[in-house]
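Every protein chain of the complex appears in place save one, which is left out.
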Amino acid sequence: MTKTNLPPAEDDPHPEHSRDAPLSIHDLTVAYHRKPVIWDIDLDLPEGKLIAVVGPNGAGKSTLLKACLDLIPRVSGDIRVYGKPYRQQRSLIGYVPQRESVDWDFPVSALEVVTMGVYGSIGWFRPVLRKHRAKAQEALEKVGIGHLAGRQISQLSGGQQQRVFLARALAQEAQLYFMDEPFAAVDAATERAIVALLRELQQQGKTCLVVHHDLATVARYFDHVILLNMRVVAAGPTAEVFHNENLQKTYGGKMPLLEEAGQALRQNLS
Amino acid sequence: MFFGDPILLATFSWEIFREVLFLQEYNTRTVVTSTSLLGISAGMVGSFLLLRKRSLMGDALSHACLPGLVIAFLVLVLFGGTGRNLPILLLGAGATGLFGSAMVLWLRNHTRIKDDAGMGIVLSVFFGAGVVLLNIAQKMPGTRTAGLESFIYGQAAAMMRADFILLSVLAVAITLWCLALKKEFTLLCFDENFARSLGWPVQRLDLFLLLLIAAVTVVGMQAVGLILIIAFLIIPAAAARFWTDNLGRMLFLSAFIGGISGWVGASLSSLLPRLPAGAIVVLVASSIFIFSLLFGSARGIVRRNLDQLRLRRKIGRQHLLRAVYETLEQMSPTPDDPFPRNRPVPLERIVAQRSWTRQDVRKLLRRAEREDHLHEWNERELSLSESGFGEASRITRNHRLWEIFMITHADIAPSHVDRDADSVEHLLSPEMVRELEEKLGLQNIPASPHPLTREVHP
Partner (left out) sequence: MTWYTMDTWIVVVGALAGIACAIPGCFLVLRQMSMMGDAISHAVLPGLALAFLITGSRASVTMFIGAALIGLLTAVFTQWISSWGKVERGASMGIVFTTLFAVGLLLIVQAAHHVELDPGCVLYGALELTPLDTVTPLFWLGLGWETPRAFVVLGIITLVNLALLLLFYKEFKISSFDPNLATTLGINAQKMHYLLMSMVAVTTVAAFEAVGSILVIALLIVPAATAYLLTDRLSTMLLLGGGFGVLAAAMGHFLAVWLPEVHGLPDVSSAGLVAVTSGIFFAAAVLLAPRYGMLGKFLNRRPLKKHKAATPLSPEKT
């Protein structure tokens, strides 16, 4: 993973960015009203890695994801996916939104939600066919809740709902996955299932950008980490950048758990 | 209320009623058919509006139709017509309606005005402009605006045959379009951001939904009036939601409820022609809504409360039986004996097992007696019947299986198990029990993984 602070050259907008990084973010700034949320983000993601986005509340973790996905307007910035503008590469991208972002009272079954993952490949006006449902069922099996396919989504537990979202992203058969807090408020079994799934995706050469809130598990689950607090404080292989000094920079004085996390980290690395 | 009217009573007879309800007369047949078709299309489109959580958008939109309607009328009159050209009137109404509701979306996206205030603003300002224009139209020499006012309150009886054909065709077209876009609308309503990340043009889809709503509104204006068409968009969908958790079924049920309300409402209003048709249609729909709210099979109030009551009873019974079983275990001469014998248990010890009062236990015992779980009981002791003992050992076994499963498989501290197990075992299916048994390699009732004795409350 490289970071650049150099001004871009005139002829090539970003020469130092690798041509076909799964995701290359250049000069990204996002503001709500006049208040900037993230500033001058400059990142290239390495291929085939599990990458955590870590930072305090309000650091702009979700905003970073949403800005990459074109869900919120950007003040400036250029997003490239495998070397091409984001809009041309949508089929390569999978998205797992935050669980609270939807109404789980909605009258659809788990299978129907997962089927939404293949809507992109079905196209306008065409109905959902049996083969699409079969694909969705397969994705549900993969996250271990195939038997709940017909359940209405409000009757699922929090962990199961999260798995439904993961299954939906799997059904997208993407190369690059954006996951917004998939580990938030899930049970231990689901957490293990998600980790196993992430590993499997990695083995298939896919890249996952995951917003993560639990510092204690960062080193165990992820090989790369992006420390974010409005700006990228540090980014790189977990072993290199995920240390106390950077964490202090990221969390500042706002983090009473910092010491604890540092301890957990030392134990993990030793 | 209206049956008290002497004029109405005179014209009312069962003969006519039957004639109307079963479409024996050509005129009523067209009115009733087109109102039913309108109900079907409104129910269909309204379902998505409800799921998009924009039910009141129909309100803003329909009020915003008024100025367009009058402008179209004025233009027609200026070009020397009578102003009785339905397609053009509807086109005008739809245009301002759509413009108004698009404005709500624009305000939400570009200013700090939220949906609700945006709707209130569009609704009142557009309607105000409509009223001003209507004043102008009414006072223009040589025009008859009576037809225009029927659009506000709805007067199906004032419609002509050609109108009905137009309306029916439009209603069918709307329904079909809605079905064709079911997949897209579902995605839009459920998870807008995901839809956007897939590359669906969310704003265009939103506009498309609005367009269909505008179409329903203008189609329904003449039959039920521009204020009450809102009800047609909201009520069938909200009523249908109480009966099912399946979107497809909800769509059809909503269309069905809309259709039935249209049918019954239009029939009734052709029996009582002086009454505004829209009001009757809406009251029929609201009656169906209230019935669904109470008795809906999926989310109705009665059903939900019954479910809760049943669950509470089930849990109470299981707690009681397990308490008895565990007491029997403690009373058995060898504490490790996994098979306690059925014998009388002092009531005092059962009360002490949980945070029960004596009254609670008595109530539970009375219910258990009715279910033949008790052999006999009095104020001092109780004994389980054959079936009660069997049930008690089964329940205890399930409970223990869960506890052990959670300890061995889910990293949960043993001290926390009891409470968690309590809340899940009641939902355990036989297949899951079998699965647990296999997983754990257990056949008998395992001993409790945590000490059973509790401190006896003084």
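Some notes on this structure:
Every chain is named by a letter (A and B) in the order it is written, and numbering of its residues begins at 1.
Going forward, a residue touches a chain if its C-beta (ideal position, glycine included) is under 8 Å from a C-beta of that chain, and two chains touch if they have at least 3 such contacts.
Remember, predicted model here, so these are calculated numbers, not experimental data.
Contact with the omitted chain, checked across B:75, B:88, B:179 or B:275, is made by B:275.
Residue B:113 is the one among B:77, B:91 or B:113 that touches the chain missing from this view. Here the missing chain is touched by one residue of B:151, B:194, B:242 or B:263, and it is B:242. Where chain B meets the chain that is not shown, the touching residues are 1-2, 5, 50, 53-56, 58-59, 63, 107, 110-117, 119-121, 123-125, 127-132, 135-136, 139-140, 149, 152-153, 227-228, 230-231, 234-235, 237-238, 241-242, 274-276, 278-280, 282-283, 286, 289, 293, 299, 301.
By our rule, only the chains that are shown with their structure count from here on.
Once the centre of each chain is set as its mean CA position, chain A and chain B turn out to be 34 Å apart.
Put simply, chain A touches chain B in their complex at residues 66, 69-71, 87, 90, 93, 95, 97, 101-103, 106-109, 112-113, 116, 119-120, 122, 124-128, 152, 154, 168, 172, 178, 187-189. Every residue of chain B that touches chain A in the complex is listed here, in rising order: 51, 53, 180-181, 183-184, 186-187, 189-191, 193-194, 196-200, 241, 244-247, 250, 409-412.
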